[in-house]
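Down below is the structure, laid out as structure tokens.
A single protein chain has been omitted; all remaining protein chains appear in their positions.
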Amino acid sequence: MLKGKQSWVFNNRPVITATGVTGGPFEANGRLSGDFDVLFDDLWMGEDSYEKAHRHLLEVATNTAFEKEGVTVEDVQFMIAGDLINQITPTSIAARQLKLPYLGIFGACSTSMEGLALASFFVNYGGGNYILTGATSHNAAVEKQFRYPTEYGGQKPPTAQWTVTGSGVALVKANQGNESGKPVTTSATIGKVIDLGLTDPFNMGGAMSPAAADTILAHFKDLEIDPSYYDLIVTGDLGKIGHETTFGLLQKEGLPIKKEQFKDCGMLIYHEDQPVQSGGSGAGCSATVLYGHLLNEMKKGTYKRILVVATGALLSPLTVQQNETIPCIAHAVSIEMNE
Amino acid sequence: MGNKKPESKEVEQYKQFEKNFETKRPLFKNCLKAFLVGGFICMIGQAITYFYIYFFSFTEQTAGNPTVATMVFISMLLTGFGVYDRLGQFAGAGSAVPVTGFGNAVISAAIEHRTEGFVLGVGGNLFKLAGSVVLFGVFSAFVVALIKTILIKLGAI
Amino acid sequence: MLAMFFWAFVVGGAICVIGQLMFDVARLTPAHTLSTLVVIGAVLDGFGLYEPLADFAGAGVTVPITNFGNTLVHGALQEAEQHGIIGVLTGMFEITSSGISAAIVFAFIGALIFKPKG
Partner (left out) sequence: MKKSHTLTLITALTALLTSCNSDATQHSGMSLIQKSDPDPIILDEKTEKDHKLVASIKKDVAKFDELYDVAVIKGEEEILVAYKVKHMQRFHMVKIEGEINKMLEEKYPKENFIVSSDYKIFLEAVELNDKMKNPDFSEEDAKKNLEEIIKLKKELT
């Protein structure tokens, strides 16, 4: 039900009952390699193009989630997913194989939370018992589309970010009331498109920060709570620069948020010594880190309540070449452990 | 079209604010690396030139062509083995400005787009990056040469 | 001759530093930077400054992309001497062709035998 200006509260507390997380070789060397279900040691993943490998990531993640939950496609009503490639074809083609009623969504790197928010909303109002949602990105496929050929010797500035190769999907299930010890979604805040005039496609973090800050502030305003309510407030893929900028913006707005409760998936996923400049990014970044690492930590009891704010830069190579500024967005979903 | 809308106060403020958090590009370090790598590549080029002068019937003037071809060949190997992109991240302009960088731009595009087939993929994208170099090289050369020729014909030079 | 290696290194390196400054200070993309350098090369040869430089620094100026503009102008002018204005068009690739043809040929070979590593 609507609360405040742009937030939903999910009174029936939909359950994130099972997840599937896949990653590539670079993520296997990363800090969170232990939290992936399947890790591929080759970017091609046995396919003959990066785009097909991209689709393969999603298919494997989906099957993993199904197996964990012990369900088949028959038990699932809808699929709400997306990625970064033109016309989100990898996800659509995966949906073709799955034969699920499908809503393709594009929110750039915020797709993961856009999907989770919608899935939770549907389930909360009886729109389905099982809804599959997730987001995927493949480093080489995305580089190929948004930047230069992967073998081109261009120099990335320290503000650039490394697109995550990985897919994170979740099965959102209607809460039967017997779901103790499972993570549930309790509220979501849908962000506005914010553009404060940055144009450098090699500094997404800086461009996305205002959107992240705006959504976070809106969330606390709408739900009339303050940051202390959450053990962790985690952004999607702001990277070092965006993370600090956002924290600065929030403090400027006087939000009582503590440094230690504010993290970023793009900074969690890789080791310091990996050549990722400012950090990880891509639709798969927040998806893999949330559905893998963060939910595992919640089950361990490290966190009871978290707010996940996935940020997206809604640009295309075309808009960049036409000197358009970068429009950005962020969606927040609050996840709590069911006692 | 580059739409340069007058920037609002808010935009200006944010740009200033964001600057404080932006990691500065290590200008001096980058330039040094570019100098060393770029210089080294040119030295190799010089060695290849002398190689052709010594062992084949090329003069200082004519040895340039085989040298360039050889450099591009080497850059194909480095590109194909996935070395050149790492070199580029380290050296920046040091590996982009020499002709090997031109080769890398063409070859990387060709390799990248083979999955779209040899005609539409490789053929269509070959000069995706290097095309502008060819265009502006040829056109500026045309203008320069034209002006100079006319001046000569008029006996101005 | 050893001096040649030294000056090739210094001059070649210097040209690359100019490129790096265009990257980092002027914030130009590689494509913009290289295009600009090629035009500079063409203009320099127009003023007849490129050949003395090449005599002095050898590969230091013939390997950087600026040389592409230089050789284009050179070929055009040579042909123009013999065939007049029309030679400007016909002579353009007289000398330069090797670089471009090499790039095209090796690019195709590369596409045949290599896969992008990512």
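To keep things simple, chains are lettered A, B and C as they appear, and every chain counts its residues starting from 1.
Definition applied: contacts are C-beta pairs under 8 Å (C-beta built on N, C-alpha and C of every residue); 3 or more make two chains touch, one makes a residue touch a chain.
A quick note: this is a predicted structure, and the numbers were derived from the prediction, not measured.
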| item | value |
| --- | --- |
| Visible chains that the absent chain touches, using the contact criterion stated earlier | B, C |
| Identified contact with the non-displayed chain, of C:Met4, C:Val63 or C:Ala80 | C:Met4 |
| Missing-partner contacts on chain B, residue numbers | 50-51, 53-55, 57-63, 70, 73-74, 77, 80-81 |
| Residues of chain C in contact with the chain not shown | 1-4, 7, 51-53, 55-56, 74, 78, 94-95, 112-115 |
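Basically, only the chains that are shown with their structure count from here on.
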| item | value |
| --- | --- |
| Topology of the chain contact graph, where touching chains are joined (line, ring, star, complete, other) | complete |
| Chain centre separation (chain A, chain B; CA means) in Å | 37 |
| Where chain A and chain C are represented by their mean Cα positions, the distance between them in whole Å | 45 |
| Chain B: positions in contact with at least two other chains | 25, 30, 79-80, 82, 85, 91-93, 96, 101, 105, 107-109, 111-113, 129 |
| Shared-contact residues (touching 2 or more other chains) in chain A | 50, 149-151, 154-155, 157 |
| Partner chain A, residues of chain B touching it in the complex | 1-4, 7-8, 10-11, 14-15, 17-18, 20-26, 30, 79-80, 82, 84-89, 91-93, 95-96, 101, 104-105, 107-109, 111-113, 115, 128-129 |
| Residues on chain C engaged by chain B in the complex (per definition of touch) | 1, 4-5, 8-25, 30-39, 41-43, 45-46, 58-60, 62-69, 71-73, 76-77, 80, 84-85, 87-89, 91-92, 95-96, 98-104, 106-111, 113-118 |
| List of chain A residues in touch with chain B within their complex | 48-51, 144, 148-159, 196-198, 203, 206, 209-210, 240-241, 244-245, 248-249, 275, 278, 322-324 |
